[in-house]
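Omission of a single protein chain aside, the complex is shown with its protein chains in their original locations.
Which chain is which? They are A, B, C and D, in the order written, and residues in each are numbered from 1.
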Amino acid sequence: MIRKIIAFLVVFYFGYILYSFIAVNFPFGERPLKGVAAHYVDKGIEEEGATNIVTSIVTLYRGFDTLGEVTVLFLAATGLGLLLAGMKEEEKEKPEPTLIMETTTRYLFPLVLLFGTYIFIHGHLTPGGGFPAGVVIATGYFMMFIAQKQFKPSEYLLSATESFAGTLYVIMGLLGLALAFSFLANVMPLGVPNTVFSAGIIPVIYIIIGFKVGSEMTGILAHLKEA
Amino acid sequence: MAMFYLLLLLVLVGIVSFVLGPIKVLRNIIAFLGAVTAFFYFLTNIKPGLIYSLNIRVYNVHFEAGFSSMFFGVIITALFIIFLIASFHEENDGAYYLFAYLTLTGALAVLFAKDLISFFFFFETMSLFSFLMVLKGKSDTSFRSAFKYLVWSVFGGYAFLMGTFLKVYYTHSVMIGDISYLAGGVKLLILILLLAPFAVKAALMPFHLWAPDAYKDSKDTFTVFFSGGLSKIGVFGYFLVLFKVFTEIAVKYPYFLKAFAWLGAITAALSGIYAFMQDDAKKLLAYSSISQLGYVAVGFGIYTHFSVVAALFHALGHAVFESLLFLVVAGVYYRTKTTDLRKMGGLIKRMPLSFIGLLFGIIATSGIPPTIGFPSKWLLYEALILKGDLLLTSLVFFASITAFLYSYKLVHGIFLGKLHEEHKNVKEAPLGYAFGTVVLLVPLLVLGIIPGLVIKPIDYIVRFYLKPELGYNLANMNTPLGHVNFPVVGLVMGLTFALSLFIYLIAGKSYRAEQTDNYTATEAIDEDFELHYAGEFYGFMKKAFGRPLTWSFEKILNAFLKLFSFLGEVARGFYMGDARVYLFYVIAFFALLAYLMGGKL
Amino acid sequence: MVSPILVIALSLFFAFVIPLLGMVSKKLPRLVPPLAMLVNLWILITNIKFVSRGAMLVTTAGLKPPIAINLAIDRFSLLFVILIQLIGLLLSVYYLSQDNRDQRFYMLFLLNILGASGIVMTGDIFNSFVFLEILEISSFGLVASKKDRKALEGGFKYMVIGAIGSSLYLLGIIVLYLTTGSLNMAEIAKLMPHIPESIKLFAALLLLAGIGVEVELFPLNAWAPDAYHGAKDEISTQLSSIISKAGIYLAARIFFTIFNGFYALKIIFYLGVITFVIAELAALMQKNVKRMLAYSSIGQMGLLMLILSLVAKRGDVFVITTVILLALNHAFGKGLLFLSLGALSGGNGEYEIENLGGNGRANPLAGFLFTVGALSIVGMPFFFGFWSKISALISLMKTNVIYLIALVLVISLVEIYYYGNVIVNLFRGEGKKYGISIVPAAVMILFALFVIVFGIWPHPVFQIAQSAAVSLIERTTYISSIIGGM
Amino acid sequence: MNGGLLFYGSSVFLMVMGIFIAITGKHLIKILLGIDLFDVGLNLLIISFGYVNGGTAPIFSKYPHIFKNVVDPVPQALVLTAIVIGVAEMAMGLAIVMKIKEKFGTCNIAKLKELKW
Partner (left out) sequence: MNNLILFMGFGLSLVLVVATFVVWLSKDLLVAILGSAVVSLVASIFFLILQAPDVAITEAAIGAGLTTGILLYAMKKAGRYEDD
């Protein structure tokens, strides 16, 4: 019991320092844009063509971060697969999915996939990009895992799309290096802002990320389901 | 430059003998040649006023061969040759000789080193490879003793390193140079730190704990070099620190020298007592070696001209008679496979040459005239009396009495008394050992009779630092107290010995009785009756000195170990295994630092 | 010239390709890591001549920093990347001999090396956070990949502490971003004098919490003994030789180049001393050799950080050269110790001193290699450790911290005591004989060769370390070569 | 009662409670939940740093855009990455927890103390 109190006191003091520091030094909302952020907001559209500045930052200005982020996801999927390989599955009887669930999910599944693809195709125009789109697709599969009795996406298909999308992403980067001597440079024409085929390689990257994250997350859920 | 090439040559010979490991004959020849070249290099280079410096770019190592390094160099290489010849009889692999050669290189390089860091480098090399030599020892306890030796010698090395850094910090020079001009107590601290490794190497009392086990458990032939040769590095260190590093020590810290002398005397006395308590020949000799080195420390402690000459001469003597004794015991072990005094006895009939070697060895140990032990002991007592410190003199006298006791126990235990059954057909020690014994007997007697031969170079070394008061020529010496003519004294001793031998021979005519031809309390003695009582030889002494001896330095060491294991217990207590506590550490770390830095936040 | 960013891009490419190769044949994935490391090393070596003064700027997204992310590679980071890739190559060759590995293990291993080299090459702090995450997730994944009770427990503890540590690190980055308006290391370093004192200190504390976990400073290194102890021997080698080196680089780059030795290095000084003392004393009490090596590795890291923190007192090239020497000795010496311990115990995981007794005599090569590693770590002459220990003591003396020399020497004596105890025990009595195949033996011998060859003739390593140290010390040239004009 | 207290307050509260749950949780998943809460709180804190009074989202649907008071886009980009990294860590952690349950038979952290001292 004493340990809980001491833990609470120390953690509370940690929170108190944190709060008092940020309240004093970074008053809420009074911080004008400066430095890099101001540049992105002003020249974001001319340089990258995407109306959604956050997307242009995520995919291009800080595209290298996103490559790292995709690697982290890939790493999590592989690590999970490595750890959970060979877990024996106890044969607890799974509750039978009711007819209503089965039929509704069968019809809902393509809609969810459509919604996911919509998100990553319009990544550079509307909020939300490759990552939420991939996750939406994954939740579609997740729904199918729960609802359908024997729904099982092929293991090879998932890891094939995952690797293929990954290699494609790196090739996009190398393309930038080859043509513009700088990794992940925006080499495609920027086109007219606010139209679907605009903002150079951003939609391409988001499509790749969409596929990659979608297949990865489904892979993770599949592993967790069998383990 | 020659000395650097010599060291390189020695390392090469070591590697070659490692590579040629299996081909015994070839390896032995090359090993022998290497040692001989080293010996002759030193012999030919003993010239007064000889100093040449050399700067090798590797971490700017400086070499400088002073006259004293040559003197010690000769001793060490000579003993190395004797050790090599004897070791050819034991079956050793190539690595044994590699480590031996690297130890020798380390030892010789220590003599040459001019700057303190390279001195530490070579000192550590010597300790490391001699540790590996002891590790190759024969018995199963040699692991424990090798480990103890390593820890002690590294302790010495690190004390030296600490002293070096203090010196460099205050004098901004890494060379071995004078520090007596420094202000305050720091020069005493530097002195003690720099002296520590040599006290460990020369087994001065509080630092001697490793010596008995290490000497006992290392290979017999190596013990000859180990106790005879390597301990000379300790003596060289005394000379180096007390003269080159701290020239005005007599003026600035006379009480330190007095303490040093007392420490030497206590070492001599106490290890003498321990010596005659031992039942194992090698352990007995180990303690006797420590005790003799104690005399050397007394000599340095008194710090007058001929006390230091006596100390250096006694160091040379120690190298001669101590290694002779170890060589003989090694020969006996080679034949009888035991060094336990209780199991031996009556070997005089089977190994007469070894007996003669041992006899003269113990005569020298006790400091009786014709042998090399006498002049140094005599000079030492002269210096003690002139110094006028009577209490110290009496302690040193008492210490030399113990020398008699353990010497007699040794010769009685091994050679006199009843010959055991299994030693009936034991042959004389093999050629290698016999050769070594004879070779060592020569200087033992020659230098006993005409010590001037060696006093001249030693006096030359010491004259540079202390006002000479000793008149000497080849055969005799005169000091303020009196005059002695060594050949005459030796002659008188020889005559009395011959006379008593003659009386013994003719008197014994009446009836030559076999040993077993006697009776005790009406009981007839058959073959296996235990006539030989080497075991409890000084039982009564043990009862008399028993209790103070139980208090040993081991207790301090254990206290230290207990302290460190308590600290270790506390230290590892932090890692209690629960991930949540570790998480708490991270947050507490941040909170604590933020609190401490509160003012600036 | 080949842009060094390919080191990261190609490693990632190979990582993505492994599953495709895995479908073709089970043998191929094993060959990918060594191939990837070789290519990386070739790229890096061809770039050595382009990195002379200051840092080589490699831009991404076609824009100059601070707008976009960039890699900043000066001689200091080049040395660390080459070291990481070299040891990665040696370890990947070591894995060639084990054929029952799941292909995903090789992907994790490759990504781990990628994360470490990413940290060392990047010039952007948020990017270093992402690579730090890659490094930590892959390393606790590798630790747990042995899937037995000890490995899982070690992996879980590493994961929990790593998660919190990196979150605090992220908060520190954000605080720096809010005050300087940029995420580029050089720009932040340039604007550092204008930041108010209290914000600078708070950011330093946060970053210290994050990096402290990676560099195993005292309160934050509680995970390390369990992670080293639980993991397989090669993974412990990787932990001690590669991952901690990336942590050292990050600490040097952030607390010296960016903060210019602000409070953080003073705190690291005291933490380093505490870590060194506590870890070595704890190692004294260990009955399990692997756990003892873990504590000794933490102790060495504590000493290393202690020396690194001296650069604040007197920005001396010799101090950084010593840090590099200590890092090299720790990487090769400690790596050799873990690998040879694996060979000594036949990989079946019982590392108690008693049941290792005599194994040194039974398998002589592994015993000899273990002794070489131990003697080098302890700092015996004729081993590389001697030079690093002596220069450590000299740098302590140069920065007038004399009393610390005594402490370091006493603790080194403790170190020799417990290492000597293990070595002596290895060669006593009869041990069990374990076969050792050619490839692992060759790798271990290479580790040992570095330690012995440069122990006898340390001059070339001194030159390299010196030039790398110069480029770290010249903070302003680093900044001006990245964002032009101080 | 301005927005700062709300957002800073709730994010710091989340971080504090997250850490507290992680420190005092008995079940392994409870500890991971605590870390997840800490990450959510941290992300909320970073985004609330980026907020500018009266600013709108950094998406300019109409072209040519007229420069309006816009919220700082950079923290949003960083948080996007941080969220994904958080979930990746969570997935790995849960994989380890499942294996621990299989090997140790229990998920109670108190039983997970074989490696100590």
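Going forward, a residue touches a chain if its C-beta (ideal position, glycine included) is under 8 Å from a C-beta of that chain, and two chains touch if they have at least 3 such contacts.
As the structure is a computational prediction, the values presented were derived from the model and not from experiment.
Participant: Need the list of shown chains touched by the one chain that isn't shown.
Facilitator: Within the full complex, the chain not displayed touches A, D.
Participant: Would you indicate which residue among A:Val135, A:Leu158, A:Leu177 or A:Ile201 is in contact with the undisplayed chain?
Facilitator: From the options A:Val135, A:Leu158, A:Leu177 or A:Ile201, the contact with the absent chain belongs to A:Val135.
Participant: Tell me which stretches of chain A touch the chain missing from the display.
Facilitator: Interface residues of chain A facing the absent chain: 29, 52, 54-55, 58, 87, 119, 127-129, 131-132, 135-136, 138-139, 142, 217, 220-221, 224-225, 227.
Participant: Using the touch rule from the top, list residues of chain D that touch the missing partner.
Facilitator: Looking at chain D, the ones touching the missing chain are residues 1-3, 6-7, 9-10, 13-14, 17, 20-21, 24, 26-30, 32-33, 36-37, 40, 43-44, 47-48, 50-51, 53-57, 59, 71, 76, 79-80, 83-84, 87, 90-91, 94, 97-98, 100-102, 106-108.
Throughout what follows, only the chains that are shown with their structure count from here on.
Participant: Could you put a whole-Å number on the gap between the CA centroids of chain B and chain C?
Facilitator: Averaging C-alpha atoms per chain gives centres 45 Å apart.
Participant: Would you please write down the residue numbers of chain A that are in contact with two or more other chains?
Facilitator: Where chain A meets two or more other chains at a single residue, that happens at 7, 11, 14, 21, 26, 31, 36-37, 40, 62, 65, 68-69, 72, 75-76, 79, 83.
Participant: I need the residues of chain C touching at least two other chains; which ones are they?
Facilitator: Within chain C, the residues that touch at least two other chains are 126, 130, 133, 137, 141, 144, 147, 156-157, 160, 164, 178, 183, 198, 202, 225-226, 282, 285.
Participant: In the complex, go through chain D and note every residue touching chain A.
Facilitator: 2-5, 7-9, 12-13, 15-16, 19-20, 23-24, 45, 48-49, 51-53, 57-63, 65, 67, 70, 72-74, 76-78, 80-81, 83-85, 87-89, 91-92, 94-96, 98-99, 102
Participant: Within their complex, state which residues of chain A touch chain C.
Facilitator: 21, 25-26, 31, 34-40, 47, 60-65, 67-69, 71-72, 74-76, 78-79, 81-83, 85, 156, 159-160, 162-164, 166-167, 170, 173-174, 176-177, 180-186
Participant: For the complex, give me every residue of chain B touching chain C.
Facilitator: Result: residues 57-59, 117, 121-122, 124-125, 128, 135, 140, 143-144, 146-147, 150-151, 154-155, 158, 161-162, 165-166, 168-169, 564-565, 567-572, 574-575, 577, 579, 581-583, 585-590, 593-594, 597, 600-601 of chain B touch chain C.
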